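One chain of protein is taken out of this complex; the other chains stay put.
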Amino acid sequence: MNRKVLLGTAAAALSIAMGGHAHAAKFVYASQGDPRTLDPHAMNEQLTLSIQTQIYDTLVGRGKSLELVPSLATSWENVGGATWRFTLRQGVKFHEGQDFTAEDVAFSIERGKPGSQFRAFLAHITDVQVVDDHTIDVTTAEVDPLLPGKLSTLNIMDRDWAVEHDSQSVSDIGADAEEIHATRHANGTGPYRLQLREPGIRTELVRNDDWWGENPGNVTEATYLQITSAPTRVAALLSGEVDLIMDAPLQDLPRIESSPDLKVLQGPEIRTLLIGMDQHREQPLHAFDADGNPLAANPFKDLRVRQAVAHAINVDVLIDRVLRGNGVPAGIVSIPGLNGYDSELDRRPAFDLDRARALMSEAGWGGGFRIGFLCPNNRYVNDTEVCRAIAAQLAQIEIEAEVDSVPRNVYFSRLLEIDTSFYIIGLTASAYDTFDLLQSNLMTREPPDGQVNFGRWSNAEYDAAVDALKSEIDPAKRQDLYRRAITLARDDLADLRLYHQAINWAMKSNVDATLRSDNFVHLKWITVN
Amino acid sequence: MSELASTSGGVGPRSVWQSDFVHRFRTSPVAVLSALVCVLFFAGALLAPWIAPTNPYDLKTLNLLDSRLPPAWMPEGDVRYLLGTDNQGAGVLSSILFGARVSLLVGFASVILSMIIGVALGLVSGYFGGRTDAVIMRMADVQLTFPAILVALLLGGIADAALPEHTRASFSILILILAIGVSNWVQFARTVRGSTLVQKNREYVLAARMMGLSDLRIMYRHILPNVMGPVLVIATIGLAFAVITEATLSFLGVGVPITEPSLGMLIRFGYDYLFSGEWWTVVFPSGALVVLALAVNLLGDWLRDMLDPGLR
Partner (left out) sequence: MLAHIVRRLLQGLVVMLAVGLVSFSLISFVGDPVASLLGLDTPQEAREELKEELGLNDPFVVRYGAFLLRAAQGDLGLSYTSSRPVVEVIAERLPATIELTVVSAVLAIVLAIPMGVYTALHRETWGARLLLTASLVGVSLPTFVIGIMLILVFSVSLGWLPSFGRGELVRIGWWTTGLASISGWKSILMPAASLALVQMTFTMRLVRAEMLEGLRTDYIRFARARGLTNRAVHFRHALKNTLVPVVTVIGLQVGTLLAFAIVTETVFQWPGMGLLFIQSVSTVDVPVMTAFLMVVGLIFVVVNLAVDLLYLAIDPRLHVTQ
């Protein structure tokens, strides 16, 4: 107890001496999950990264609206062909005192490449050349205009520290594997240092007053807690035990807002919910006619059926009732805030039951059909409830969607085996560019192209446009290609876009926070008054 | 109340109690009241498709615009939905009636399953003794390490991975019944074994043996009727326990399909709404469950007192 008080005072004294922030503050925040590891290259998972990013810095940073900003690299430029040159910041030190150099960048890229979950961003890197201590050249197999953006996901680790602690490569988890030091310890260059790590319970961070950047917030000590049960999490906020929860349940928002001590911060998340429809199989899976016989033909191959589904779903009511207003209707393969998004294109079919029924009859499916509807029950905001509401709406046009609501691991494995012909999914752009979505979501399925195209829509013209984007550097030409691909997918209803999910942070009234649409709580942007 | 009547019949030599039994039942207000509640629940569950104001399973009748309505007597309530609606627009009252149907199905089926396993193993164990007895009792030990909750989590996991999608919904109830049924045989077995140990040395059993009757026949015809009293008491309380276990399992993510929720599943949904203003989605289903479980338990208690001659 005493120790903590002393620490706090010391930090406060230090900050006053430095003429820094108003007053030292402790900050406690929570959500349903826990970072799975502190190893910066082991898991590409939202929450895990959001904690790691307090401790580690990336080569290229992201600003408050996810725009690329200098971080450990102060500038970067394409030096011809497939090579990018990064100029590194000088005088940066790791938390344990080591100097940051180009060797550390080279090491981190190499460490992240084999077998890691970041390989999608790094696998095409063919050569990393250390020019001098603070300059590095990165070459890819083909020209990659998006490389700086991809490297904005890669945390930089100190090479000597990793070698010293036997953490040169990402931890194995096989039978003969052993835990590596970097799983529970961290040594980054970031604005906060790791103080205590109790996996599955808490992670304690303290402010790094030697950070190279400016930390405008006043949080000197932060604790992240995992609180799995939603009502318990809300209770912890209501009773004042935590300052902020990252995933406030929608139904509790009115109560939280009505309390004078609490407030809610809302914003869009980079995640679109959509319904995928099998357009590949001749006979869809888990689909039956009125007599219980498997369907002889695949209705989703008919554009009119896809249009009917689109017209039958009332997204506005869905957002209003099931999501309690926390969502934005979506119509295209892009998300507001992403490079390449165009609000003029963002139109979706209107709710029109008569038209939907007419289209069904026209397509010869007036009698309807029954189909399994794959849906997770712990992945997206109110996922199961959204699915049930959609099923009820589709019942109006005689499509009996049987909601198969499963935990996320089962859901993921079924998707990957494409053991479904009708499913809901929430997609994000991992490197924050519309291109990510265009490529992984709807290109003809030949991973990494069409990696998450489980409906297997395929369109040659679309593929050509996205292929051209892979190496097109000219911004104006890129915009044209984005538009063409987006329009093609929209007009053929490649899949049915529903809405962009919203983020809701609930917090005490005295907390000022900046909500970024990647749902990372950045402690440097938190001020406790 | 046919099962109560047959209880007294099953007690065999003591069937002289018959009239006394009815009399005692009639003069016990607790027994009458809890029996009445049970009958109401069973009837409501059985007749749900006919008496429920709406059918929450019929997706076509659901309208999102009717969602989250408070009970009918409140300012924004709607007379069509006496106890209000959930966030899908399904009436809470109808959901409770249909949910009780599922809960009671799981309850009865699993209790019957445990009873069959437990009574059979208990009889064999007590009657033959020796090594058979030791093996069965060790099995009971292993079983106790795996309570219904763990068994269901494991079985549920297997089923999710192994079964084709469209059959899963119908199997999930079966899995619950299996998990709860298989996990609760031990109490039956122990009780029956105890009673069998006493009965097998009674004169009438010895006489039957002397007459050369087969072991199976002796167990079935002579011992079984005499151990059924305590078995029925355990079964009654087991029913309440099974219904609660089913609710707990829904909380842990193994339960009936959400499209056909049981009482437990309704509570699990309502649980998330506890801090929101929509109290009716959790209070009414919980209330229904408490009343049902309490009535069954009280009935079991009363039955126990009746069947234990020493307590009279």
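We call the chains A and B, going by the order they appear; numbering starts again at 1 in every chain.
We take it that contacts are C-beta pairs under 8 Å (C-beta built on N, C-alpha and C of every residue); 3 or more make two chains touch, one makes a residue touch a chain.
Owing to the predicted nature of the structure, the values given are computational and were not obtained by experimental measurement.
Within the full complex, the residue among A:Thr228, A:Gln283 or A:Ser471 touching the omitted chain is A:Thr228.
Considering the full assembly, A:Ala120 is the residue among A:Val60, A:Ala73 or A:Ala120 that touches the omitted chain.
The hidden chain makes contact, of the residues A:Leu66, A:Val92 or A:Ile180, with A:Ile180.
For chain A, the list of residues touching the undisplayed chain reads 1, 36-37, 39, 42, 44-45, 115, 117, 119-120, 171-175, 177-180, 183-184, 198-201, 225-229, 231-232, 235-236, 238-241, 378, 407-410, 412-413, 415-416, 430, 440, 447-448, 451-452. Residues 30, 138, 141-142, 144-150, 153-155, 157-158, 160-162, 240-241, 244, 247-248, 251-253, 264, 267-268, 271, 274-275, 282, 286, 289-290, 292-294, 297-298, 301, 310-311 are the ones on chain B that touch the missing chain.
To be clear about the criterion, only the chains that are shown with their structure count from here on.
Chain centres here are Cα means. That of chain A falls 45 Å from that of chain B. Considering their complex, residues 230-231, 234-235, 238, 249, 251-252, 254-255, 285-286, 288, 314, 317-318, 321-322, 372, 374, 377-378, 384-385, 388-389, 391-393, 395-396, 400, 402-407, 410, 414, 419-420 of chain A touch chain B. Touching chain A in their complex are the following residues of chain B: 59-60, 62-65, 67-68, 87-89, 160-161, 164-166, 168-169, 253, 257-259, 271-278.
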